[in-house]
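Starting off with a structure, shown below.
The other protein chains are all here in position, but one chain of the complex has been omitted.
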Amino acid sequence: MDDFYRELIVERYKNPVYKGELDPHDFSYEDENPLCGDHIHIDVRVDEDNKVTEAAFSGHGCAISQASADLLLESIIGKSLEEVKHFSKEDVLDLLGIELGPVRLKCALLSLKVLKAGIYGVGELDEDLV
Amino acid sequence: MDDFYRELIVERYKNPVYKGELDPHDFSYEDENPLCGDHIHIDVRVDEDNKVTEAAFSGHGCAISQASADLLLESIIGKSLEEVKHFSKEDVLDLLGIELGPVRLKCALLSLKVLKAGIYGVGELDEDLV
Amino acid sequence: MGFDKEKIIRDFPILNREIKPGKRLVYLDSTATSQKPEVVIEAMNDYYRLYNANIHRGVHTLAEEATAMYEQSRVKVQKFINARSHKEIVFTRNATEAINLVAFTWGRQNLDAGDVVVLTEMEHHSNLVPWQMLAAEKNLRLEFIPVTENGELDLLELPALLNLKPKLFCFTHMSNVLGTINPAKELISNAHKAGAVVLVDGAQSVPHFAVDVVDLDADFYVFSAHKMLGPTGIGVLYGKENLLNNMPPFLGGGDMIKKVQLRTFKPNDLPHKFEAGTPAIAEAIGLGAAVDYLAAIGMDHVLAHEKELTAYGLEKIAPLEHLKIFGKDITNKGGVIAFEMDIAHPHDVAQILDMQGVAVRAGHHCAMPLHEKFHIPATTRASFYIYNTKEDIDKLVEGLQIVIDMFG
Partner (left out) sequence: MGFDKEKIIRDFPILNREIKPGKRLVYLDSTATSQKPEVVIEAMNDYYRLYNANIHRGVHTLAEEATAMYEQSRVKVQKFINARSHKEIVFTRNATEAINLVAFTWGRQNLDAGDVVVLTEMEHHSNLVPWQMLAAEKNLRLEFIPVTENGELDLLELPALLNLKPKLFCFTHMSNVLGTINPAKELISNAHKAGAVVLVDGAQSVPHFAVDVVDLDADFYVFSAHKMLGPTGIGVLYGKENLLNNMPPFLGGGDMIKKVQLRTFKPNDLPHKFEAGTPAIAEAIGLGAAVDYLAAIGMDHVLAHEKELTAYGLEKIAPLEHLKIFGKDITNKGGVIAFEMDIAHPHDVAQILDMQGVAVRAGHHCAMPLHEKFHIPATTRASFYIYNTKEDIDKLVEGLQIVIDMFG
């Protein structure tokens, strides 16, 4: 059917692989998109070389925000935090494999925003930095 | 040439008949149109029956405002104040013999406004009353 | 002209738009903004192509024509809501600015620390935030009529709130989420008895049913052109003449003055006192055309058509699985159906509907407190206007079935 809600997105939304919480974790962060109530919390563990060993997200929201969190976490396992800092909007869209309008883009990028804010250890990240 | 600036208006503007001041007078009033700086002062004398015996205006402004003051005063001589109170916008336009847009209408009606305010003895007359 | 469904649809060029290949636009988002009939678009084009000029101060032909058309629109609006005088009609950018105008002028002048302002839990942000800002500045007390589980104002609470002797009472004539049409006349009369001035947010009422500000006895009444077939960029503040007369001006600048010296100015007469700078001229003319169009149809026909669609919509949507209608049993409900689905987020619902050409809105609809009250972050909302048909609702239901198949 419609290529937009690719099977992958609906599947990951219904059956996420990285959903959960990590305790203890090396850093964690959370944020929300007040426009639609999407909420994402991310926990990350890293090894001595600052490579991501484990990651998990919790929260709620639309299929796009939840699936993109799940796919994002999958793709950062084994990467160094330095590499993750270079993850871009395009990388997330590539993971989702779809094009998005401005409103849905915010849904798709919420997890990246949370992840980066966690890495940088900042309060709230300017959207432009994502 | 153009019927708008009928010869009458230009003639009355250049050579007004009722221009001047009356001292003493029975009542007098003045007002201005700040939009264009038109200014009209009117002095009136009445007899024991409240009939206008003499009237004069002073001030400055555009041809329409000055000519309509001159024509208006001419037409009220001999009339009772009660009758003058019933003078309307249409009466003034009839005197001028032209049609006017909203901005110029204010020029044409300034003298009537001043005259009525003088008769009613009020401070400033609402435009709608003219 | 009465209600000629086919003609009406022909009048809206956008309804020919194909959203996706083979999917014609089904526009169910009129509560956010309505579509515009060709006559409204053309009225503005005529202004720009034939007599575009700045108004009020010009002597030349274009300026006089533009001024006359602008002021005629004011009179059309006056007649449309049955105001007593054109002086009571102030053009603003939108309903939001109209409310702010009242807050900044009447509010600042008349409200003091400790004064009570009564609002309702179903207000749009535009009828909340201006009062929150004023409350913060002046130390006012804001109180709220609760919304019942059903989605109506809990009028049992009203006497207690009016007992607080509020100086001001602001409420929406119709909720943009629930569709609730509030009993405005009764509310106003009670508030007046308690000594309050009343502002009614008519953003959702004026487009959809006949409003008579004199019969209602509203003190202030606001609405937006873009929701009633008119253009963006213009809204209306109605205020009773004596109230407007006693208010200080709002914005300063050209047109709102009678006389200016370097350090002082004298404000202009109503309504110009509240219209600073070059106004939205084309937009006022467009609004005039929209009012003519609605008046020709007849607001009673508009309301009847929407009630019919709403009844049909509720009937068709209610049986769908996983779906809960927000405010289903409201006694007096306008053409708005908001709902949640336990399997899919409203954004996903809206996007899947969009793939079918069906435009609905998803989110908090600028009514976060109402959503918070019911513990739902967002809803999907379908809303109806004169150009909608039962087939549009059928398309909506088909689209919702796809959502259910996908996520269920």
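Points to keep in mind about this one:
Letters A, B and C name the chains as they come in the text, with residue numbers starting at 1 for each one.
One rule holds for everything that comes next: contacts are C-beta pairs under 8 Å (C-beta built on N, C-alpha and C of every residue); 3 or more make two chains touch, one makes a residue touch a chain.
Not measured: the values here are computed from a predicted model.
Under the touch definition stated at the start, the shown chains contacted by the missing one in the entire complex are A, B, C. Touching the chain that is not shown, out of C:151, C:166, C:179 or C:279: C:279 (per the contact rule at the top).
Of the candidate positions B:5, B:27 or B:120, contact with the hidden chain is made by B:5. Screening C:195, C:253 or C:408 for touch with the missing chain picks out C:253. Touching the missing chain, out of C:90, C:128 or C:216, is residue C:128. Taking the whole complex into account, subunit B touches the unshown chain at residues 1-2, 4-5, 10, 13-14, 34-38, 61-64, 103-104, 107. One chain of the complex is left out; on subunit A, the residues touching it are 34-35, 101-104, 127. In the full complex, subunit C contacts the hidden chain through residues 13-14, 17, 19-20, 25, 27, 29, 32-33, 35-36, 40-41, 44-45, 48-54, 57-63, 93-97, 99-100, 103-104, 121, 124-133, 135, 142, 144, 224, 226, 231-235, 249, 251-257, 259-265, 276-283, 347, 350-351, 353-354, 358-363, 365-366, 368-369, 372.
The rule we apply is simple: only the chains that are shown with their structure count from here on.
Subunit C has its Cα centroid 38 Å from the Cα centroid of subunit A. Work out the mean CA point of subunit A and of subunit B, and you get 79 Å between them. In subunit B, there is no position where the chain touches two or more neighbouring chains simultaneously. Residue numbers of subunit C whose C-beta contacts span two or more other chains: none are found.
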